[in-house]
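One protein chain omitted, others in place.
Labels A and B are assigned to the chains in the order they are written; within every chain, residues are numbered from 1.
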Amino acid sequence: MARSVTTQRKLTFTILGWAIGLLIFFPILWTFLTSFKTEGTAVATPPQFLFFDWTLENYHEVQSRSDYMKHVTNSVVISVGSTLIGLALAIPAAWAMAFSPTKRTKDVLMWMLSTKMMPPVGVLVPLYLIFRDWGLLDTRLGLVAVLTMINLPIIVWMLYTYFKEIPGEILEAARMDGASLMKEIVYVLTPMAVPGIASTMLLNIILAWNEAFWTLNLTAANAAPLTAFIASYSSPEGLFWAKLSAASTMAIAPILIMGWFSQKQLVRGLTFGAVK
Amino acid sequence: MGSITLEKVSKSFGTTAVIPEIDLEIVDGEFVVFVGPSGCGKSTLLRMIAGLEDLSGGRIIIDGKDMSSEAPAKRGLSMVFQSYALYPHMSVYGNIAFPLKMNGQDKAAIDKKVKDAAHILNLTNYLDRRPGQLSGGQRQRVAIGRAIVRQPKAFLFDEPLSNLDAALRGNMRLEISDLHHQLKTTMIYVTHDQVEAMTMADKIVVLNAGRIEQVGSPLDLYRSPRNVFVAGFIGSPRMNLIEGQEAAKHNAVTLGVRPEHVRISKTEGAWKGTVGVTEHLGSDTFIHVQVDGIGKITVRTDGDFSTDFGQQVFLTPEPARLHRFDANGQAI
Partner (left out) sequence: MATLQTRATARLMMSPAVILLFLWMIVPLVMTLYFSFLRYNLLMPGTEEFIGFLNYQYFLTDPAFFTALGNTLMLVGGTLLITVIGGILLAIVLDQPFWGQGIVRLLVIAPFFVMPTVSALVWKNMLMHPVNGLFAWIARSFGFQPIDWFAQLPLFSIILIVAWQWLPFATLILLTALQSLDGEQIEAAEMDGAGALSRFYYLVLPHMSRAITVVILIQTIFLLSVFAEILVTTNGGPGLQTTNITYLIYAQALLQFDVGGASAGGIVAVILANIVAFFLIRLIGKNLER
């Protein structure tokens, strides 16, 4: 039903909406602006908003720090790696649960969800010790493994809700047409589920990229992703706001853009299909 | 070749027996229609033949070979689904080519077969389209195209026309019958529409609650239904079924007479009644008459016959066309 909207009402909400939006977005905007200031301007009082000498120096400097690229690589490897492995494990599992459900399928799904609710500190100690004994501390391999397991329930759940929307008859048609299970999944299911798989992938890269319990506790210099790298700016003697801003901008920009693209699917993924 | 034999086939989901036990013989080249009310197990039976559903008991023999536990693709059957089940991400060409590709045929052979099928089904101009860009009838034809390129031993159709509007349904009915005459391949066709069953079938299998009520040619079923269920199910409008005294007069518990076998007259006849609703179809007129001491009787008469609501009329059933049933509903 179209409700008639007066221009005045619309204008009021335009002003209100933009004011709130900018207020909430401000810390990010401020970080972005500060990244183009010199360290001096960054701490100046009164604060400089737009009319300062814009400089790219901070970006150069952050990037030329020998280890910066290493941390970026770590972040990429860990988030993409854990997501891809997670998908490889979850696609067959979600296929099974969506298209060949049994009485226990629901219980399995609920159980998977419950593993997600375990607080990380509940398993911090043994995991730390296992990692130490197996030489996995501060390795990408170790982090990829942990993040895969952390996000696996979400991946399975999201894929499950997407697969559920594909009519089973189409897969049966493929079976009649002589497709083997592999071909059924590769030629029929996967292409049809591409949008769902893509948004699952995006959401999980985002979650893994921003994960900040295990990445902080299980890494030191070598495998530290950007979360841990940024955390190193917290030391009181390292108050380089402009450089912190540049590093932060680079750390959040790609993920922010991905997040904006996947916002439609976000709700479903984050609520395990409880809200669509 | 495509003869299919069901031997003591049964199916239960958990503890509920959907199909108690069925024996059925389908000869090569036959057009067999499974018909029955909703939920009677038609789809289940078809899917068992296709191999999409396990048997709980019995055997399915295709061309003399026991295929009971063979994978669907190995049975050499094609299926057309109610929802068409087209691959939405492939073009029409891709859809029709898919089974051939899965079969590992070479490109040139695939191309020729797809084009041939498209020609038969009038799809040549649509080969590049996606299923989403087609009308219901065209989608239906693509689904059939995908089924025929494999040159299967038999086609299985599960209510293929139920998603189409009435006019299109009539057209497609003819097209499928036509196709059967061209290909001469065995076809098993599931529907709950008795008109489809009557018009298309060589042989109708009437199912009720997982049991076969009667097997026979359309006219067999029409002329001599074996029991009350078949009598009521086949034919439109439904056969009038009369119980009580009038039936007892004919030594039956239930007496059946089809609307087209009752003569109506304004002056004289065996049963006196009052006219209720009259339905004019143009070619025919259906008159619902409340007969004293018997109940409601539907009469079919020619299109020019006219009566008024509440008018008194007389009905006379043709004695040779009466169907008599015993207490168990079996024909006497």
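Everything below uses one rule, namely that contacts are C-beta pairs under 8 Å (C-beta built on N, C-alpha and C of every residue); 3 or more make two chains touch, one makes a residue touch a chain.
On a predicted model such as this, the values are computed, not experimentally measured, just so you know.
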| item | value |
| --- | --- |
| Contact with the hidden chain (one of A:Val72, A:Leu127 or A:Leu141) | A:Leu127 |
| Options A:Gly21, A:Gly135 or A:Pro191, residue touching the unrepresented chain | A:Gly21 |
| Absent-chain contact - pick from B:Met1, B:Val27 or B:Ala71 | B:Ala71 |
| Hidden-chain contact residue, picked from the options A:Phe52, A:Tyr68 or A:Phe213 | A:Phe213 |
| Subunit A residues that touch the omitted chain in the full complex | 1, 3, 5, 9-11, 13-14, 16-18, 20-22, 24-25, 27-28, 30-31, 34, 42-43, 45-47, 89-90, 92-93, 95-97, 99-100, 102, 106, 108-110, 112-130, 149, 152-153, 156, 168, 172, 181, 206, 209-210, 212-213, 216-217, 226-228, 230-231, 233-234, 239, 241, 244-245, 248, 251-252, 255-256, 258-260, 263, 266-267, 270-276 |
| Positions on subunit B contacted by the hidden chain, ascending | 51-54, 71 |
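One rule holds for everything that comes next: only the chains that are shown with their structure count from here on.
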| item | value |
| --- | --- |
| Subunit A and subunit B, separation of their C-alpha mean positions in angstrom | 54 |
| Contacting residues of subunit A [partner subunit B, same complex] | 167, 169-170, 172-180, 183, 187-188, 191-192, 194 |
| In the complex, subunit B residues that touch subunit A | 50, 52, 71-73, 77-79, 81-83, 85-89, 98-99, 102-103, 146, 150 |
